[in-house]
Each structure stands twice: as C-alpha cells, then as structure tokens.
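Not every chain is included here, but those present sit where they belong.
Labels run A, B and C following the written order; every chain starts at residue 1.
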Amino acid sequence: MTEPVITPELIQKHGLTPDEYRQVKEILGREPSYTELGIFSVMWSEHCSYKNTKPLLRTFPTKSSKILVGAGEENAGIIDIGDGLAIAFKVESHNHPSAVEPFQGAATGVGGIVRDIFTMGARPICAVNSLRFGEITNPEVRRLFSGVVAGIAHYGNCFGIPTIAGEVYFDKSYEGNPLVNVFCLGVLRHDQIARGAAKGIGNPVFYVGPATGRDGLAGAAFASQDLTDESAEQQRGAVQVGDPFMEKLVCEACLELLATDAVAGIQDMGAAGLTCSTCETAARAGTGIEIELSQVPQRGPNMTPYEIMLSESQERMLIIVKQGREAEVQRIFDKWDLPWARIGTVTDTGRMVVRNHGQIVADIPAKKIADESPVYQPEAREPDYLKQVRAFNLSQVPVTRNPLGNLQTLLAWPTIASKNWVYRQYDHMVRGNSVVCPGSDAAILRIKADCLPGSANETTTLKADKFIALSTDGNGVYVYLDPYEGGKIVVAEAARNLACSGAVPLGTTDNLNFGNPHNPELFWQLRESVRGLAEACRALDAPVTGGNCSLYNQNPSGPIDPTPTVVMVGQIEKPEHITTQWFKNEGDEVILLGEAADVGDPLFGLGGSAYLQCVLGQKTGTPPRCNLAVEKRLHETVLSLIRSGWVKSAHDCSEGGLAVTLTESCFSQMARETPRYLGAQIDLTAFSSIRLDALLFGETQSRIVISTTAAHAEQVMAAARGQGVPVARIGLVGGDSLRIATGDGALNCRVADLHDLWWNAIARAMK
Amino acid sequence: MNFAVLQFPGSNCDQDCVQVLRNVLGQSAHLRWHKEKSLGGADAVIVPGGFSYGDHLRTGAIARFSPVMQAVRTFAAQGGPVLGICNGFQILCEAGLLPGALVRNRSLQFRCEHVYLKTLTSDSPFTQGISGDQLLRVPVAHGEGCYFADAATLAQLNTNRQILWRYVNARGEADEHANPNGSLENIAGVCSEHRNVAGLMPHPERASEAILGSTDGRHIFESLIQWLTSRKAIQAA
Amino acid sequence: MKAKIIVTPKKAVVDPQGKTVQQALEQMGCQGIAAVHVGKYLEVELVGHDLPAARQQLEEACHRFLSNPVIEDYKLEIE
C-alpha cells in the first residue's frame, strides 16, 4: 500500500499553514508520514485545539468553591451539589454536520455530548438543546428544522434521557448554516469521578464499541472550515450515523465497569476519534501510549492507518484498564453483548506510537500534539455596520396604532411562539425526575438516588433529593448589534430564568458560534462578546466550567449573527421554592419588578427588539443595556421573595417585552388540547409617559413579572423597595381574557385566542 | 409484594418503575435481566418502557425472543399478572400475549405530553376500584403507539370488555382531538382474554408522585397491589 | 445466496407514511398517483448453497419475526 506523497497542496487540504507544517517537522525532527499529517491536521484544527480562541477563553471566570473539575481539564466540568454529590455538564455544537444531514448530524451531536458526560463517570440524566435556523417560511429551512428536531428526538428518546429545555430562534442569517448546540448533564458521587488519563505504565488499552468504519473521516477538520455549497456536497462523507441503542449499552456497560475500580482512565472517541483519545489520555497522564491498529475492530475492508486513526465512527470508547483486571472488562462487555478489543499499552515514553501489523505508522510526542498546538491572536477590527446601528433612532418609528394586532403578530412570530411543536417530540419526562418540563422559564430536574451511576438493584439512599434548574439562552441579534452588551445579556437572561424558577446559579457552559476568525470584523465580534459573557458570568456568580467553539459559521451569503449560547445550571435549595411562570389563582396580584422602561436608553429597549424585527421588519438599533449590578440585585430580590413563600409565579421579560411576558403568564399546559387559561386585568396607565410601543414591547433588561396573593402584595412591595428594586403593582389575575389598560387606551383579548396563536404558530408553519 | 421489572438491552423506564414501586408504593421490586430464565419468584411482572433493541425492525419484535420472555409466558399462563407499559405493551403484543399491534403514530412523530385516560372496566387486576368517572391524567411518550387490531379482534375486545383504557378529553369524551396517536377507537390499553395480562401506552409510573404533576398513575399500581393482596389472602385461607 | 424480503403494511392498516409520501409527490408536481405504500426491505446475505434449507429457515423467520402477521404481509425471494 503506497501512501500519498506530501505536497504543499496536500498540506493545505489538511488545513495546516506552511508555518504550522514547519512546526510539525520541528516536533518530529523529520517529515511526517501521511498518517501523521492527518493526525496533526485534526488535532490542530480549531475544533480540537482552540488555536484562535484559547487566549479569549482564559478570560472566563472558571473557579468557585464548588467546582471540582474545572474548564479544560477533562471532557466536562464537575460541580459539587452537596452531600457528596456532583453534576457534570457541557454543551457541544454540531452545526456543520447538521447543515449537511440534519437528522444524523443532530443525532450524533447528542450522542457525542452524552459520551462526554458518562466518560466522567456520571450518569447522564438530562439534555438541553439550543437551535438556530433561517426563516421558517423557506421550505429548505423547514426541512433542516424538522430533520434536526427529529434527530435530537431519535437519539435522546431512544437513549432514554429527558430533553428538558431548549430554545429555537429563526433568523435569515442562519439560512444554510443552522446552529445545533446540544447539552448534557450527568450526576455522580465525588468518589465516582473518572479521568481521561492513560495512567499506569504497562496498563492495557481497550477499545469498546462498534467497529471503526470510514464514516466521519476528519469531522473535526470539517467543522473548522467555512461551509460552502461545494463543501456540503464534498463533505458528505464526513457525516456519521448514530446508534443510540448502542450508546445506551456502552453507557450502562461503562458505568458498571467504572464501579469495579478496574479502570485507570477512560475517554470517549469523539472528534478526531482514536487520534484524539489516545494522545489526550497520554498527555494528561504524562505517559505514552502504543496501539496496534490491526487489533482495532474494523467495519470496512482494507482500511488504511490514516482512515482508522481519523474515523469518527460513533459510540466508541477508549478504556485504560488496570493490569490484571482485564477479565472484568470482558465479563461486563460480554454481558452487554458489546464488541471490545485490546489494542495497546500505556508506556513511559511520552510518545503516541501507532503500529499497523507491527510497522510504525506514527510516532509523535503526545504532549506536544495535544497541548502545544499553535496559538493565534487574530486581528480584530470594529465592524462598519455598527455605525449605522448606532445611528438608528426612534424618530423613524411611528408609535403603534394597533397594539393588540402587534401583540398577536409577536405571539405568532416563530421565535416567540411556543416551541411545543419541538419539545413534544422529545421525551422530556423519561427517568421520572422532570419536575418542571419545557414551557416555563427554566426546566427543573430532581436528582434522587437512582440517578446515580450503579444499578437500581442496589439500594443507595440520599440524605435528601436535590433540585437543579437549567436554562439556555443566546439572543444573537443583540450580539450582532452590540457584541459586548449582547454577550452580557445572554448570560443575564439565563441567570434571570434561573432566578424566576427559584434557583441560584452553579455554573455555566457556553458555545461560541461565530464566523471565520480570520475576518477581523468577525473576530472583533467574538472578542467583544466574550468580554461581555465573562463579565456577566463573574458578576452573577456563574463561572464557566467548559464549553465549545464553533467558528467558520457562514454560508455563501455571509456569516451568521454572532451567537454565543449558554446553558446555565442552578440549584434550588428546597422543593417548596420551585416556581413556574404561569399565574396560579384568580385574585392574585401582578407585580412588576424592575423599570417599566429604561429611560436612559434613547430607544427605550426597542433596539434589536422582536417588535422592530417582526412588526417593522428592521433588525437594527442599539440593543438594551444590561447593568449587571441591577440585574444581580433583581435576582437576589426575587429569590428572597420566593423563599419567603410569597411568589406564586415569576416570569422574566425577554423577547417581545412586557406584553408578551404577561400573555405567556396566562397560559399553563395541563394536558393535550386542554390548557388552563387564567386571564389578567393589567393597568399600565401609570406609565403613560413611556411610548406605547416601548412600554408594551420594549425589551428593557432586568425585569420580572411575579404574582402573589393579595394578602402578601404589600410585603412584596416593601421588600423589593427595601432592596432598591423598582416595583409596581400592575394588576390582578382573573377572568378569561387579558386586558391591558394604557394611557393610550386598552387592549383586550380572550386568552384562548392568544393561546391559539402562540401555541399553534409553528405547527401551522410546518404544515 | 414482589415485582419483577424486566430489563432488556435498550429498556429505559426500568429504573423509573422500580423506583415508584419501591419508594412510592413500598413494594419490593427488582430488575430482571433479559437473559434470565426465571422470574425469581415474583408476584407480578412489569414489562417497562424504552427502546428494547433500539426498536430495530419493529418495536418489541426482538425483545420477545429473550429467555426471560419464556418465563413470562409460563407465568402468564398460570394466571400471574403482567403489565406492559409503552414498549412493554408493544413487546407483549409482539409476543402474542396481548391482541393487536402498535404502529407508527398518525402524526409520524414522537409524542410526549399528558393525556387523559378513561377506565372502561374495573374488571381486571389493573383497574379494580378505578371508576369510569375518574379520569386519569398520565403522560404518553412514544412514536409507535397507534393501536391496531382487525375488525374481528376489535369486536371481541369490546364484547369481552378487554379494552381497559381509552384516550379522552378533559370532559371524558373519546374524540379525535384526544387521541395522541391515531389508535383505533382511542384505545390506550387492553388486557388479555384471561384479564391477567395488560398493556398500555401511557406511563403510569411517570404520574405517581405529586411533585411530577400527577398521582393518577398510582391507581393502576395500587389496584394491582390490592388484587395481589386479596389473592394471597384467598390462597392462604 | 441473497434473500430479499419485502414487508408491507396490510391494506386494513392505516399507512400515514404512504399518505405523506403521496402528498409530497403531488406537491412536487407528480401526477396520476393513485396510492403509495411504504414498507420495509430486508436483504439477507447467505453463505452456503442449500437453497431449500435457506428458504425454509427464512420463511419461518419471516413469519415469526421479520414480519408481524397482525399488520404486515411479506414476500420472500432468494437468488
């Protein structure tokens, strides 16, 4: 078998610059073999090496007393949740594969992140997804949208993990380049944390899972290129097919094996497959690793070393077993009828040595390739378009004459409309811990004894059940219009959703979805938004425990809106504090915490708003500001009110402003086709100095609408004032319609009609 | 009572059932691996939900050949109560322990949501003491829950009162809107001719704790426990 | 040897997938479509040459396992 000669073209095709190639030769002290070239190419792709983003990622706050495994250390971060328990969580993107094959692309995205979690020794107990698509009116977008949702559903449902929260935005900038960010969270005891390190010289290295095929060749490199029409066609070979059934077996078998203490190290084969898992485990342990490719189970005939090393076949794990304990691995994997093979040994050479039928095909210092990739500080320049954005003012916008019509339009706007068309396809209740299902500000999950790794036949008990809350957010339009402020809002909104549900943040995982970093304007967006994200995470005590970068998100017509998404996880102290967004009882008082509008903002919160976009067709204007000190005070206040037992419902103001928040609070889902409607009589006449459109639809930050019994209303007012939070009684819950009185007249509509617009909008668009 | 909860490769509601039986209802419950040839002296068998064998080929088609299913067959033939939930229902139909089959949802999509169930007869170990007026609010979560049986079987099911539950709306009417999957006659669950084997698509184990929003599913388990208790009493006497 | 098995839904069983495909074809502009049925196709690659034995095995497998007689019909061909 002859290998291709390494030419400058071949090097370029592998995405390595001439400079990087020089480094490769320096590290090796010779020319690389073809297999080695492939190995360097995937390991030094942006996806694996973060070579353009590393310096930025270092600016995130990553420490807290509760963080047990921090960002970048392992496959996922781990946070203490008390009583010896911990959670592991992370988000991952699968944007490019989903653009090419939406169903499998999204499905394997879920598979990958679930593996990242059980690799840590944790039992995966919930999933979250954050999605972006072009306009839903475009049939191609609908194909991608339904394919992605079906793919996530297929994988998560079959694996048996509740997909409990998510978000979906529709915007032209994502046409042809959808974003598919998936998140998984697992739970474990502190003493169950597993490490992805090849420890123990002489320990055998096992391969577990289905055979390696040619699927997904060099997916990591594919994720680190611009998506062009051609690449879609060419790269189709890069799409893998997922098998959630296999994943379920691999997960159960690995957790069972980890309980035996026979494992020295474990790592999933994700991006860059066998390559990444071998050199990273060796690098982490400061050891070497030697593998024999002929021992690797292979699906296709005549696979080359290059193909075996770079394949991204799914559902495979690398396990470093303690010498003498091999029989346990065999017993457990045979029990689950899973293929396994012993493929190598841990060495003391510090090198990753790959042999094929005895012959060396790669021999690379593991640490050098895993940890010492090139690092760049790309050039950054403020984009020109921002001048226009900043010049936008409201003199061009006539005050609305039809606020009810506007509200109805907003409710049916796919980005705001209910996402039940999506989440009803996800099993969001499997495992029996979904306390608050999709539909409220944050999802809430119970952690009880049987969530832990280990069989249900063992009887473990916990001191007390734990409750965690999850929210994912990422308004890309704000970030486009003001990366720094937008970045702050991404985090603030996630934290606000947690606060509304009664939770205190534990940590954040972020996914940076941006365009080509070599374009200075796009890199500026990235840099500025990271500044905002980092500042907000710091201010709101939600340190970053890990994340993922997906750059090169552009399609032939241009880059996507810069879209950092975050998933924030919080903890709820007591089950009594669990709060949902919908009104509970007739006669309760409705109270607004926060300013009715930011009068310091010349656009009163309308810049970048859903109202401007969907009613006026304009995606412009400086977005609302977020004062993090104010935001933090608001969260603390709402939490203390919740703990006092005074809060019946809490819902934050986000896209669509106060009017949409109030409307959504009138709906709660009981069962199929039978929602519960609870209207409200709202009086905003006290705010008649504010422009009507800004009052109803402005997206001024740091606002929450709560409801409370009439008996507690005065206490709530006093407590909020005492904390320095602006507060106003704005109405009463009751009746079957929502009536909002303003200085410019009242709008009034049956809740059932508003609900129908909001609930069925996406289903109608998908017909 | 002692419950055996079967565990096939790909089962994923097995632990949920064990947890509810043990911790909510105070019973003894154990997972039973599909390769086992006996049921370990269980008083009742739960065939739980999930995606046994990945739902490959057809839902439930492969699981029914598992060794443990032979034991279930014998157990059922001797009158032992067997309850199949979701994928468990599909497996029991495939195994011929229950009539009919479950096919792809009419919407061609997976559906996870709460539904209302009407109990049609209290004449079964699973519905004792559940009155027809008491609607049960229980979640469904499946892609292939559309119940089908040929006309003759359907007539027989009706005559023998083997239809245990139908999907209904909040007013108790079995209309088309209340049907999440297109099942014939809104059928959500049926029992065998001898009434000791039953299956349903909804998940009672997910509606057995107040914190999860409904405790209606508990009635089904409680009915079964009561039935077992009185049978034991009779046998002892 | 290779066995080809086609499993189709019985006529009495609603076939929403068939209906959906039919509609999609019509929307694409395909004309004159009376009906669409969607079933399964299985290909079994066999070693050995004992055709009658293979046929007997597979007939049984089709009947017991590869199709569900309540809802499906099958057709087996070996070549």
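Everything that follows uses one rule, which is that a contact is a pair of C-beta atoms (placed from the backbone, for glycine too) under 8 Å apart; a residue touches a chain by one contact, two chains touch by 3 or more.
Just so it is clear, the model here is predicted, and its values are computed rather than measured.
Chemist: When only one copy of each protein chain is drawn, what copy numbers apply to the whole complex in this file?
Modeler: Overall, the assembly in this file has the formula A x1, B x1, C x2.
What we mean here is this: only the chains that are shown with their structure count from here on.
Chemist: Hey, what chains does subunit B share as contacts with subunit C?
Modeler: For subunit B paired with subunit C, there are no chains in contact with each.
Chemist: Distance from the CA centroid of subunit B to that of subunit C, rounded to the nearest Å?
Modeler: Centres of subunit B and subunit C (C-alpha means) sit 29 Å apart.
Chemist: Using the average of all C-alpha atoms in each chain as its centre, how far is it in Å between subunit A and subunit C?
Modeler: For subunit A versus subunit C, the centre distance works out to 41 Å.
Chemist: Could you put a whole-Å number on the gap between the CA centroids of subunit A and subunit B?
Modeler: It comes to 36 Å between the two C-alpha centres.
Chemist: Mind pulling the residue numbers of subunit A that touch at least two other chains?
Modeler: Not one residue of subunit A touches more than one other chain, so the list is empty.
Chemist: Which of the residues in subunit B end up touching subunit C in this complex?
Modeler: Its residues touching subunit C are 57-58, 61-62, 65, 93-94, 100-101, 103-108, 146, 148-151, 182.
Chemist: Would you mind writing out the residues of subunit B in touch with subunit A in their complex?
Modeler: Within the complex, subunit B contacts subunit A at residues 9-10, 12-16, 18-20, 30-31, 49-51, 53-56, 109-116, 137, 139, 141, 143, 169-170, 177-178, 180, 203, 205-206, 209, 211-212.
Chemist: So in the complex, which bits of subunit C are touching subunit B?
Modeler: It comes out as residues 9, 12-14, 16-17, 20, 40, 65-66, 68, 70-71.
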